[in-house]
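Single-structure report; data block below.
The complex appears here without one of its protein chains, the remainder shown in place.
Up next is subunit A:
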Amino acid sequence: MIELISASRCTACNICVTACPTNVFDAVKGSIPVIARKDDCQTCFMCEVWCPYDALYVSPNADGPVDVTEEQLELAGAFGSYRQAVGWAEGGRQRPAPEIMQRLRG
């Protein structure tokens, strides 16, 4: 489930408010969005992919909340790791050689 919006990273662009398919966030005038309906989160990670500032963290536990702190997540390099993996961050997604990828076909 969505666990956290990092106040230090978030620019209040509100892209996540628009992009979340289950309408979990609410925009707040003059501030960063809030996680308003956490129970509606379907753990699809789309907000992480669409957030240009890598300010969100979705825990892989879809069944219940998990305790996390911003410091822990920074240390673990969690912010933006998924956006990076799908190739939406700077630098794109480096594809291994075709011979290696070929190993999965067959």
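In the analysis below, contacts are C-beta pairs under 8 Å (C-beta built on N, C-alpha and C of every residue); 3 or more make two chains touch, one makes a residue touch a chain; residues count from 1.
The rule is simple: contacts and distances are computed from a predicted model.
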item: UniProt protein name of the chain not shown, from "4Fe-4S dicluster domain-containing protein", "Reductase C-terminal", "Pyridine nucleotide-disulfide oxidoreductase" or "Amino acid ABC transporter ATP-binding protein, PAAT family"; value: "Pyridine nucleotide-disulfide oxidoreductase"
item: Contact footprint on subunit A, counting only the chain that is left out; value: 17-23, 40, 42-46, 49-50, 59-64, 78, 81-82, 85-88, 93, 95-96, 98-104
